[in-house]
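Omission of a single protein chain aside, the complex is shown with its protein chains in their original locations.
Each chain gets a letter, A, B and C, in the order it is written, and its residues are counted from 1.
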Amino acid sequence: MSAPAVHSLWTTAAEPISKIDAPKIEYGQLSPTLIVVGAALIGVLIEAFVPRKSRYYAQVFVSVVALCAAFAAVVALAADGYGTTKAHIAAMGAIAVDGPALFLQGTIVLAGLVGLFTFAERRLDPVAHGSRVDSFAAQAASVPGSDSEKAAVKAGFTTTEVFPLLLFAISGMLIFPAANDLLTLFVALEVFSLPLYLLCALARRKRLMSQEAAVKYFLLGAFASAFTLFGIALLYGYAGSVSYARIAQVVDGTVTDVDPALANTMGNDALLLIGGAMLVMGLLFKVGAVPFHMWTPDVYQGAPTPVTGFMAAATKVAAFGALLRLLYVVLPGLRWDWRPVMWAVAIITMLGGAIVAITQTDIKRLLAYSSIAHAGFILAGVIATSKDGVSSVLFYLAGYSFVTIGAFAVVTLVRDPGGEATHLSKWAGLGRRSPLVAAVFAVFLLAFAGIPLTSGFAGKFAVFKAAADGGAVPLVVIGVISSAIAAFFYIRVIVLMFFSEPKPEGPTVAVPSPLTMLAIGMGVAVTLVLGVAPQYFLDLANQAGVFVR
Amino acid sequence: MENLIAPLIAAPLLGAAVLLVGGRRLDRVGHWIGTLLSTASFVFGLILFADLLGKNAEHRTLTQHLWTWISVGGFQADVTFRLDQLSMTFVLLITGVGSLIHLYSVGYMEHDERRRRFFGYLNLFLAAMLLLVLADNYLLLYVGWEGVGLASYLLIGFWQHKPSAATAAKKAFLVNRVGDMGLSIAIMLMFTTFGSFAFGPVLSHTGDASEGKLTAIGLMLLLAACGKSAQVPLQSWLGDAMEGPTPVSALIHAATMVTAGVYLIVRSGAVFNAAPDAQLAVTVVGAVTLLFGAIVGCAKDDIKKALAGSTMSQIGYMVLAAGLGPIGYVFAIMHLVTHGFFKAGLFLGAGSVMHGMNDEVDMRRYGGLRKYMPVTFITFGLGYLAIIGFPGLSGFFSKDKIIEAAFAKGGTEGWILGGAALLGAAITAFYMTRVMLMTFFGEERWKNQPTRSPEAPSAEPAAETRGEHSEPHPHESPKVMTIPMIVLAVGSVFGGAFFSIGDRFLHWLEPVTGHSEGDSPLSATAVTGATMVCLVIGVAIAWARYGRKPVPAVAPRGSLLTRAARRDLFQDDFNHVVLVRGGEHLTRSLVYVDHTLVDGVVNGTAAGFGGLSGRLRRLQNGFARSYAVSMFGGAALLVAATLLMRAV
Amino acid sequence: MNPVNYLYLAALLFTIGATGVLIRRNAIVVFMCIELMLNACNLAFVAFSRMHGNLDGQIIAFFTMVVAAAEVVVGLAIIVSLFRTRHSASVDDASLMKL
């Protein structure tokens, strides 16, 4: 057995039995992930043993504690310098603990926490048979409209499983951007995808759409991950290893020990290019870049709105994190191959998302397309291939995720007898009915539109600046144009809310519990703080801008 | 002493401010305030005049610097007044005649409930006019220039509820604006040429400037003069201006404002002297206008319009004279002054007649009024004799001098201009005699008159306030109106003689304008003789047509020329067709363009994106498998592109 | 036998699977096609592992199986619930949301 092959956590099992040495795991440095996973498992146990009545509270409690702890852990690690000086590769090369990883993990955990608040909201839906209910199906297994469902509702069941599912998803997302070899990447991908598939199917109302969303998401997601896996296979074939560092070396040709036996496959660029492309495609699917975006509108619309919000925010963060690491650590040597391609993707993503959004009539779909457009903007930063690029993307993601969750949280408030009133026509005159909610939503829209003094502007500026510095001026110009187009439909919504007369049978605005208020409040706060005084967070992002190799 | 110049302007300005801001509470005393202040300014004028006379000719220029108005880079405009013989002459004319007409208006506007405002406007006019003639630089002159334009706008449109009045006012202002354009361009040219537009620097350096520049400046000044003085081609507004109350016509549109053009040209004499082409243009304009106005004057049945025509023509004489250069400057001003007397007198007379005739202005409805309003008849008659140049009266001296000067221009030009002037004299005699006869002689056509024909000109609707539309009972006007008429009559009788005996006026003005005797091909006596002949012919024809046989109460169709003259030689029709209609079409089409083209492009882009979006979203057909297809295709493309990148 | 052939086979299987996903209506079948693709990947892994002479590929194959199994659990759950709701497992029937 050639020594170099024996470097990975997974292959230690291949060692002769006689001298088995336990793999060396830096639990402390993996603590954020481990905490969340542990909480998720506890959640499962709660589902198993805690009586139904108190499950909800137990779950919420555990999840909140876990996420807070996880965040604390992240902060501690960062403060300990793991983001900068002590950055290194932990878990025998499986997971990187470095600036980007920690920054993104922190973002994801916070986004998860805020998402959790919206998950736990039980004031919006009218009280069903004396028990408060959240926006998830009473009993996912029961057929919509069937007696069993009615019974479940009558019994006041709620799907408290969403909390462990959420935690599992978060844990996957925590690993995803930190994964330092392709297998970990793949496993993490599945770990956070599978719970999301399920969560999509769990809407309390409009269950048909919810299930359809789940099916679409699942099938397409699985399809995409198949591509990813094949890509991984090819890269493995190319480099003879799945470790980022190793592949990078081979790509750069700096690999020292070429086993003659491998000469025939190793360094075969076709494998590298095809594999890389397929792998990138899998990630582009997750961030919802054109032409891999088509699941986004449907899933965003069908999924329960809290899930949509969480998905839209956290998935993007995790996926972009992974994409960054992949492109900056594994394939930098290939820059000249993938940059033009990514240029094209970024351009069509920006324009496509913005243009199609113009004619949307459902607020959730509208936000979906806007998220596509934003994916395009972020890609522009990814392409910069510079430290600035990385930090600008990190900053953008941080700002964006909170705006998104906040926006979707507001969507959950606007309701009519059929549940959430997501059709735009229903939003007419909202500004007259409840100026505060409308104003808050307007703030989010303006942030999306990138109006100065909001996080959206700061992020957009940072990203475009990095892109321009990287010589991608045309990309910036197109980005500017598409943000102009995008501005059009954000403004359309504002016009609708403030300048058109409210309809008599218009929707009501539910008064949420402090949970959702907190979620929205955090959204607004982050939006304004990052907009007016972004320096501190830019510094953070800058320090976090370096990947460990 | 020069510190008295500012008060000269300030007095009427104060009057205007008080009367216009003061509001209703001043209604009872307003007119007296106005009259008082204008008289005050006249008194200041007299004091200054006395002071000037005290000095010897070279030192008769007073300047008063108040403050620096605009100063940017080399662009320096001061509020400085300059009182020399030329402006002094105007000051006296303006304030003198002005005060008289204020007095007259007290009676004339007695029954108008907005009399206070009328006097406010009159004072405003005086102030602006004084500013115009006292300014020491062209920009300040420009202020007065547009100021009088504003005042005339307000006064022509004084009876604003009459659409015709409002339109006439607007027209006057617009036509004047065209002239003002000329003045402002002239000022800019001066600035680029001399780096200044103050009288001193400009007029003393004309020698160093290129003749092209000077000609351009001259022509622009001429354009300005045409606008203000109703010279062809910008004369069209004067006739309509008669919509204003008669005192206004007398003061602004006969005696003072309309002569501002002449002042401008004479004042800028240095420029014109150095730009013969511009000078020629001036003379041509003058000659054409004096004939134009005279011809128009012959055909009008509206007494004021007839007088307006004559004003136009008389100013034509002045412009002609001014165009002749040093030969003519003095006489231009002299005629200007005498004309100020007799034309103002004539207008006041006309006003008095209308006053007694229920504001009837159609001379065909007058006749035989001499026995009803003797004072008016006598004063009007003296003015008449003066204007036709009856020997001994003021018009005789001033006009005769101009005709001489025209011949003295020499060469064919001289003959043409002189001839035109002579012809003009004849026509003047004709139409003035016509007016005289139709108004004061013949049978009394206003008795048992039929219901007035609709197209007959109807004037001052102050009638509404002032008595019924039954058969008029002609009567003499009150003292407050007749006294000014008498004074003016005296002026128009003796003015000319006073000025000419011993060339008083010449010596007075020469230091400013300079003077030179042209070499006339004809002796002075010959010219005078010719003038006399023309005069007699004109009177004779008029008497033959209007004195001997009765005047039809409804205007006969008349010859082609007559009809043309009635319509101001179709000048208005031309304006209407070319400028008004054309302008309307232009603006309408531009509005269309702005809406469909410029705006259309924008809305079109928006619509375009909308359509594109509508098409693209159809791809989102809801079928998971087609999504998969796009993913698969995307993946294929991605791979292909990557490989391609490596290949190239 | 030249291990490269296994790679060709893997690629072939992968393509077949992908095509299946694109053309088949029944959600179950589509899902099976995806599984086929995953297996193709596994084959590739194993083949490469053999060529490189290290065990990473084989290990990964096991992991893939586990993941695939998990995917089956989730996927079937979703598909079945969809089927119970609509009494059809056709992917195309689930097209409420479009445009």
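Just so we're on the same page, a residue touches a chain if its C-beta (ideal position, glycine included) is under 8 Å from a C-beta of that chain, and two chains touch if they have at least 3 such contacts.
By our rule, contacts and distances are computed from a predicted model.
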Can you tell which of "Autoinducer 2 import system permease protein LsrD", "Sarcosine oxidase subunit gamma", "Sugar ABC transporter ATP-binding protein" or "NADH-quinone oxidoreductase subunit M" UniProt lists for the chain that's not drawn?
"NADH-quinone oxidoreductase subunit M"
List the neighbours, among the chains on screen, of the chain that has been left out.
A, B
In the whole complex, of B:His205, B:Arg370 or B:Arg566, the residue touching the missing chain would be B:His205
So one chain is hidden, and I want to know which residue out of B:Leu92, B:Ala166 or B:Leu612 touches that hidden chain in the complete assembly.
B:Ala166
Candidates A:Ala468, A:Met517 or A:Val546 - the one touching the absent chain
A:Ala468
Touch as defined at the start, partner being the missing chain; which of B:Leu46, B:Ile501, B:Val591 or B:Ala636 qualifies?
B:Val591
Using the touch definition from the top, which of B:Gly15, B:Gly45 or B:Gly157 touches the missing chain?
B:Gly157
Give me the subunit B residues in contact with the hidden chain, please.
20, 67-76, 79, 139, 142-143, 145-147, 150, 153, 157, 160-163, 165-167, 170, 173-174, 177-178, 180-181, 184-185, 187-188, 191-196, 198, 201-202, 204-205, 208-210, 213, 583, 586-588, 590-591, 594, 598-599, 602, 606
Can you list where subunit A touches the absent chain?
431-436, 446, 449, 451-453, 457-458, 461-462, 464-465, 468-469, 473, 476-477, 480-481, 483-484, 487-488, 491-492, 495, 498-502, 533-535, 538-539, 542
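Rule of thumb we're sticking to: only the chains that are shown with their structure count from here on.
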Between A-B and A-C, flag the pair that has more C-beta pairs in contact.
A-C
Could you pull out the chain whose C-alpha mean position is farthest off from that of subunit B?
C
Please work out the Cα centroid separation of subunit A and subunit B, and write it as a whole number of Å.
81
Going by the contact rule already set, what residues in subunit C reach two or more other chains?
18, 21, 30, 91, 94-98
Multi-partner residues of subunit B (at least 2 other chains)
617, 620, 622, 624, 628
Quick one: in the complex, what on subunit B touches subunit C?
617-618, 620-625, 628-629, 632
In the complex, subunit A residues that touch subunit C:
1-2, 5-6, 8, 10-11, 13-14, 140-141, 143-144, 183, 186-187, 190, 194, 197-198, 201, 207-209, 211-216, 218-219, 222-223, 226-227, 229-230, 232-234, 236-237, 240-242, 259, 261-262, 264-266, 297-298, 301-302
Contact set on subunit C toward subunit A in their complex:
7, 10, 14, 17-18, 21, 27, 30-31, 34, 37-38, 40-41, 44-45, 47-49, 51-57, 59-60, 63-64, 67, 70-71, 74-75, 77-79, 81-82, 84-86, 91, 94-98
